[in-house]
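Right, I'll just put the structure down here and ask away after.
The complex appears here minus one protein chain, its other protein chains still in place.
And now, chain A:
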Amino acid sequence: MPDHHGHKLGQIQGRTAAEANDQIRAAPVPNCSMTRSAYVAVVTWFNEDETMNYAAIRAQVRWQVAAGNNIMCEGTNGDFSA
């Protein structure tokens, strides 16, 4: 049964999953592989008024990179609702 866009179930924007995969293979996302590494789910630094403390965030990222870690943001540790 077509949905409200006229697509049938099992189709992606009118294409089947197999057709969608073929298109993805033809135009892969560059440099999206992640090798064996550690990513720190960074916290978000706030000023007292709960605005973002960008200077401290930059310092935190540099601290992590200097230690040899990678960064992941907007996780549970990052007060993602912010």
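Keep this in mind: contacts are C-beta pairs under 8 Å (C-beta built on N, C-alpha and C of every residue); 3 or more make two chains touch, one makes a residue touch a chain; residues count from 1.
FYI, contacts and distances are computed from a predicted model.
With the options "NADH-quinone oxidoreductase subunit H", "ATP-binding cassette domain-containing protein", "Amino acid/amide ABC transporter membrane protein 2 (HAAT family)" or "Dihydrodipicolinate synthetase family protein" in hand, the undepicted chain maps to the protein name "Dihydrodipicolinate synthetase family protein" (source: UniProt). In the full complex, the hidden chain is touched by chain A at residues 7, 9-10, 12-13, 15, 17, 20-21, 24-25, 29, 32, 34-43, 45-48, 50, 53, 56, 60, 63-64, 67-69, 72, 75-77, 79, 81-82.
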